[in-house]
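Just one protein chain is left out here, and the rest sit where they should.
Our next item is chain A:
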């Protein structure tokens, strides 16, 4: 009820405060993007057909074959300022979400001694900077007293992995022998055998995948029966009012912060657009179920956990026996 009123009021206010400008265009439409779109218009937008499948890259439609390289270039350019930018964009809450994510999964096997083969094998997909991996190791060691579980950090992007390795050295995780690094595409994990992983985590990564169903199928393949697929990702807000505020923030402030701090507007523009394009909670849960996973909490009518009203969301799936 109150959203239209708010939008109207704020538009009126903006009109009064700002000099008249060309017809409303959200802040997202950066110059380069607009040029690109014009360019695309001139040379016919790529059409979906059997030979040239397309996918979306933010709000643009691009050939599936080029999404991977485009995403790669985004993350190459954000790798060095990743932490600062995450803190600024999420006002520090991304740390809370990641902490909660790891705590709710509760990885590790209680009182598992070093060198004991029965520790867990954890695969952290799109975890190049090690944000989740270090937290998982810490949880295993400090909470579960588990010194045997191993974690494989996989990322498609060598720059993100380099950032993670640097942090592992600085944080003292490098010598533990429990961390290993894998440069791989999550849609084609041929380096990992079938039924070999206890826990598959992916935090703020899956929305960048070219084909989500293919990534889910790979996750299902590499997980042991009973293994858990856990995903932390941006999602849709439950309240229209909050959504209006959030949209202002993400489309208005985030590319601007990217420009000012990291000197790269386009990459952050892509980030917020990809968040917008990612399926909502229910649709995403349906995709996880479709891949064959048992989704916890479906009977209670809610197979996911919203964080901060749905800005981020935790989805889990258990591979049946």
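Structure notes:
The rule we apply is simple: a residue touches a chain if its C-beta (ideal position, glycine included) is under 8 Å from a C-beta of that chain, and two chains touch if they have at least 3 such contacts; residues count from 1.
In this section, contacts and distances are computed from a predicted model.
One chain of this complex is left out of the view, and of "Ubiquinone biosynthesis protein", "OLC1v1011684C3", "Glycosylphosphatidylinositol anchor attachment 1 protein" or "OLC1v1014527C1", the protein name its UniProt record gives is "Ubiquinone biosynthesis protein". Across A:224, A:247 or A:277, the single residue that touches the chain missing here is A:224. Where chain A meets the omitted chain, the residues involved are 104-110, 120, 198-199, 224-228, 230, 282, 294, 296-297, 299-301, 305, 316, 318, 320-321.
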